[in-house]
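So that we are looking at the same thing, I have put the structure below in structure tokens.
Every protein chain but one is kept in place in this view of the complex.
Each chain carries a letter (A and B) given by its place in the written order, and its residues are counted from 1.
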Amino acid sequence: MTNDSQRLSSGGDIDRTKIISFEFNGTLHQGYQGDTLASALIANGVSLTARGFKYHRPRGIMGVGSEEPASFVELLGDAASGSQPITTVVLREGLRAISVSCWPSPNFDLMSINQLISKLIPAGFYYKTFMWPNWHFFEPYIRRIAGLANAPSQAPTSGQYESRNWFCDVLIIGAGPAGLMAALTAARSGARTALVDDGTRAGGGLLNRKERVNNKWGGEWVQCITDELDSLNTVLRLQDSTAWAYREQNLVIVTERQPTQKQLIQRTWRIRARRVIIASGAIERTLVFANNDRPGVMLASAVQAYVNRYAALPGRRAVIFTNNDSAYQVALDMIAAGIEIAAIVDCRDDSSGGGLPLAGDMPRITNHVVTRVLGRRRVRAVRLRSNENGDTRTISCDLLCVSGGWNPTVHLYSQSRSTLRYDDALAAFIPHKPAQACECVGAAAGEFGLQQILVGGLEAGARAVSDCGFQRRETIAPTTSKSPPYNIEALWHVNSDDASANSFVDLQNDVTLNDVHLAIREGFGAIEHVKRYTTGGMGIDQGKTGNINIIGAVANQTDVALRDIGTTTYRSPFVPIEFGAIAGGKVDSAVRPYRHTPITQWHKDYGATMYESGAHWRRPGYYSRRGESLQKTINREVLATRENLAIYDGSPLGKFDICGPDATRLIGMLYTNLFLNLSVGMGRYGVMLTEDGRILDDGVTFKLGENHYLMSTSTANTQAVYRHIQHFLQVERPKWRVWVTPITTQWSNATVCGPNARELLERLESDIDFSAATFPFMALREGTVEGMLARVCRVSFTGELSFEINVRSRHVLKLWERLFEIGKPLGLTPIGSEANHVLRVEKGFLSLGHEVDGTADPHDLGMSWAMSKKKADYIGKRAVEIRRSQDSPRRELVGLLTDDPSRLVTEGAPLTPKGQLQASEGFVTASVWSVARSRSVALALLTDGRSRIGQAAHVRIKNEIVPVTITQPCFYDPASERMKN
Amino acid sequence: MQHYSLFNLARNALNNHQGWCEAWRTVPLKEEYDTLIIGAGGHGLATAYYLAKNHGVTDIAVLEKGWLGGGNIARNTVTIRSNYMRDESIPFYVKSLELYEKLSQELNYNLMYSKRGMIDVIQTYPKLREIKRRMLSMHLHGSTYEPLDVDDLRRQVPSLTGGGPNSRLPIIGSMLHTDAAVCRHDAVAWGYARAADDLGVEIHQNTGVQKLLRDPNGSIAGVVTNRGTVRAKNVSLAVSGHTTTLTDTIGLRLPLKTFNLTAFVSEPVKPLLDVIVNCPDLGVYLNQSDKGEIVIGGAADIGQSFRRDIKQAVFEESVSAMLELFPSFKKLKLLRQWGGALDIAHDASPIISKTKIPGLFVSAGWWGGFKAIPAGGLTFAHLIANNEQHPLSEPFTLDRFDNLNFILESGTTAH
Partner (left out) sequence: MLEINCPFCGPRSETEFINGGPVRETRAENPHDFADSDWVDYLILAPNPLGPVTEEWWHIMGCSLWFTITRDTTTHEILPCSRKSHD
């Protein structure tokens, strides 16, 4: 265990009363509550925390937040979540972390051997080699050394994710000084306000710096503001919450990492705001020079944060390298904490030192640049060079703070499709034209002076409030001391005398300045090409600290101005987000609810295996008995139907009540067949086409009255049919008077079928006369059955005498149970969809999922009788005519009998001429063992099938040729006498 | 063209790679060419290459409004497969895969072509029937699909722990398509571009076509670009998503609508997925890139769009579908997401065709066009050079619509 030798004895925002033990790469350390893994390691004097992904060079901690480009860890145990920047891991008791991209440890990494071949592996090298013998030879090895952390091996063992929708007038992203002022202004006016911030505490940059606002220290002032916000019930304030996506119509996605509810892992908010204020601050950028990736090279603002907020010293003797004034305040804070400043190397030739009282004391070296860092596992010195005369010198140090200037954090603004522009004075891309109702304020807008930030936030809040129609309550901007000016001089990279120098522009993906030059040399000069060729900016940090340097390098090399090069597209998420948080509470049964009939439990109790049956319905597939094989079960159910008495639950069938003066006209347009001559109390099977002539659905429609019909559809297509009808009525024929009401779930049915069906029905208490004479095939009778209001229809999908007893859904279980009470002694057998499939195939009845696959029209299916010639028009008629007008061969529905009666061909199998391996001439649409014929039977769509009845054909199943004879597509009771009985 | 090899890589390393030159030339735009190809995407560049290589056509310019290979080829999930249903489609994709397998050698560019195989995870019986039908159709044309035991599936994809007997849609079967592969998408564009350039093809970036031009006799005459007018005898469009934007300028209406298709990647992790996994009942598919990122795609958004961005509801559904089968991914993190605009024809099958305007050719309707790039380029080049369809692309003409002869891959039409 190391000790916290680098921890200041007092100060910082940490709770020294709560000591936390943790393990890093197998070594035990201690830190305090409030530490991150990074700050605790720095306090413990650990500086070599990682290895680079490609060259495996030693790396340390560079930043303080999600911008961290250098050190990534994998957490072990339940907290496992892929890779994380070491700077964002909140320290918790028992935390175990290991560095990624190195083995066995960053201190001793076997892969560092890559450094020896680094010249051979510049950007894009893999495109130029690995071709012989082929990529497969190399791929497994490359894959093993790529990747960072291991993926988590299991789902979280406890807790769940949640998502929530939120609507507000004003959403403020970022609770730094600008965001707080905007939120305060908005909230005080009564507007419904949301303030989200990704820090554990509000305050943004104020938490890391020693600034005074309204004569209080920053932290204290922040507390006052948040206390007031929390007292208002119109304010939603979220901490530890990152806004990571800006979608259409001002929809912002925020994920809360530490919800107060203990059972929640994370919670995602979908926030729709009328106005969005982006106060996301700015991120400091690195500078590019040789070996700028050594442990001990850190962002100046990060060092400031470690010193002030975490009371941790990243080094003892520091050099600061800067191109702007903001680094000078950092120097003051470091001196106050006891760090010796060996030099401030300022690349500018005229530096005012920010107007702060430091000039004389600190050793400033102006008009110089750092050309190289010396030291391998830790900075030990830096080499400087004069801009004037090229003289060099070396200064020893153990810490190099770099300040390349600040990038406004414009990611979300850009995601909203708002545009950016390059500002020469700030040497940065800043917001330009908003595309949605949003604006940036504070540092995010390129404003770096604290007073202006506070005022800017207030004014933005006021604008948002008035846009939303609220009265603004008087808010006065707080006062603060004058901020130093900025005076940045762009320095995109330091030219090295050594051509093989490694000056990194992207530490995560090990992309150097030479790589950028190589990309340009090879013609990949467009900024998106540079990114993809070098992979610069494509790592986990998405180039937050370094992308601008790539753009600057391209500008310098190609003589194109930065404003004309532009940035690569900013893509969501702003930081990596757990997939569980994105899915939120959506689990499979919430997305795809089960649909059951009231009889479902009875089915299950009786031994049914339930199948997923379209439109989320679950229906019995078969009811197995002990010791019975599946085929035996199906045969038994089929036999019961053909020879005696069977029952099935037909409730999920789609049903529509259609009434109105134009109801008959509508039916006439929807179906291909003639319905005009249908009598009241009778039904007819109809086929429905889409306007472009494909079969949409089929079903039986009954006429209940002169202007009243009951339409049934298939189970799976109910919504498609409803859409089809509603669109036609509302959009195409709004003047027609007909009303269509879906009643699928209002009515349920028990369908009794078999030669003895009538016997069972006649034993029911009913005012309906079921005798053959008074209740013909396709008739519908209304009345009561066992005291329940019922509509009974004689439709048959099985080919046997069949009565579909429809009752209100809340009655159907009672009906079913009563039918079993009476029917059981008669041998009543429940049947499922497997048996139904056999029964309908034997009859050659149509099944939409089988015979209808988009290409066949009713003529092909032998249903020319359904295509009324008497009707001048119906939906799809014209299209079918056009399709058939070319007179090319059609695939027609036929039956197939295999030469070997016991051989079942596979459903879907193609038929080819003589069974050869060539394009098919048809395919098997259904294939079953027929109980009635004691042999296999099949249906198929076959080119010119009808004219080939009686001839031989061949089914090709992989390498097997199965000879068959083509027959009529009906294997049982072709005259349908049994069902018409 | 500088030859790429380990030897040359090593040689160039000696002088810090200063010796590499441009992969494709930057040349002035002429006022006239024999053949113009609009769109330097996968199909456009492949077509240019095959025109030069197979048909000796060299007076070609490829005009690209943005940066080369910046369209859908820059954005896709690289699933290369030939498991289609129809006799019209399967041979085309089989040919494409055949060309892909040798493409790295042919172009002297490492495409990182990796034959991972693809597993279809099936959860409903209609889908199982459809997949079996595909398997037997594919066999006729030399593409393979084999049933895979669910136990074997779980062994090959250990992170697929969902879909058990108590889940909403238990896995009832799976199918392995061994020919399926992935590769590096940018490399396909850059490889074809470099090879085409070497054969004399000119590639002009930042050259956007604003409208098409016709001769008084009705044939195509050329195009108007932001850099001036360019005349040509043949103009061929390979601008997925924007086909109608261009044809509208000449009054030619095509049965295409543009939709947004999105994809997303996870952070890079150590190898855990060696095959491509497709879940047709849930509408999600994934594979792992060589860098370690899990690449995931889902269904296209409903509603015409050129916005190339994310629809939150669709995205959440794709993620929850993925988590249904891969619950351990709950703590894995999203790294990046994006959208692309593709045009889909009325029957959702591709269009490689002449048009009513002599000299104007289109390659469009690519919904899943990445796998089709080599065969698409080959057949489109043949059509342009000969004014006759290549046998493999014969079914994909525009006139199939004249008699409503749709090629419906799964029994449905497009949106």
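Operating definition for what follows: a residue touches a chain if its C-beta (ideal position, glycine included) is under 8 Å from a C-beta of that chain, and two chains touch if they have at least 3 such contacts.
All values reported here derive from a predicted model rather than from experimental measurement.
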Options A:P734, A:P825 or A:G950, residue touching the unrepresented chain: A:P734
Of B:V157, B:A196 or B:L256, the one touching the omitted chain in the full complex: B:L256
Residue among A:R7, A:R209, A:R237 or A:R270 that touches the chain left out of view: A:R270
Footprint left on chain B by the chain that the document does not show: 242, 244-245, 248, 253-258, 302-307, 311-313, 343, 346, 401-404, 415
Absent chain, residues of chain A that touch it: 247-249, 251, 270, 272, 417, 435, 691-692, 719, 723, 726-728, 730-734, 872-873, 877-879, 882, 885
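Here, only the chains that are shown with their structure count from here on.
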Chain A and chain B, separation of their C-alpha mean positions in angstrom: 22
Partner chain A, residues of chain B touching it in the complex: 4-6, 8-10, 13-14, 16-18, 20-24, 26, 67-68, 70, 74, 87, 104-105, 108-115, 123-126, 129-130, 132-137, 139-141, 159, 161, 167-169, 184, 186-187, 190-191, 205, 266-272, 288, 290-292, 294, 307, 309-312, 315-317, 319-324, 327-338, 346, 403-406, 408, 410-413
Chain A residues within the chain B interface of the complex: 80-83, 119-120, 122, 125-132, 134-136, 139-140, 142-144, 146-156, 161, 163, 245, 247-248, 251, 253, 270, 417, 499-500, 514, 518, 521-524, 526, 528-529, 532-533, 538, 540, 542, 569, 571-573, 576-580, 582-584, 586-589, 591-592, 594, 611-612, 614, 692-694, 849-850, 852-855, 879, 882-883, 885-886, 906-910, 912, 917-920, 923, 956-959
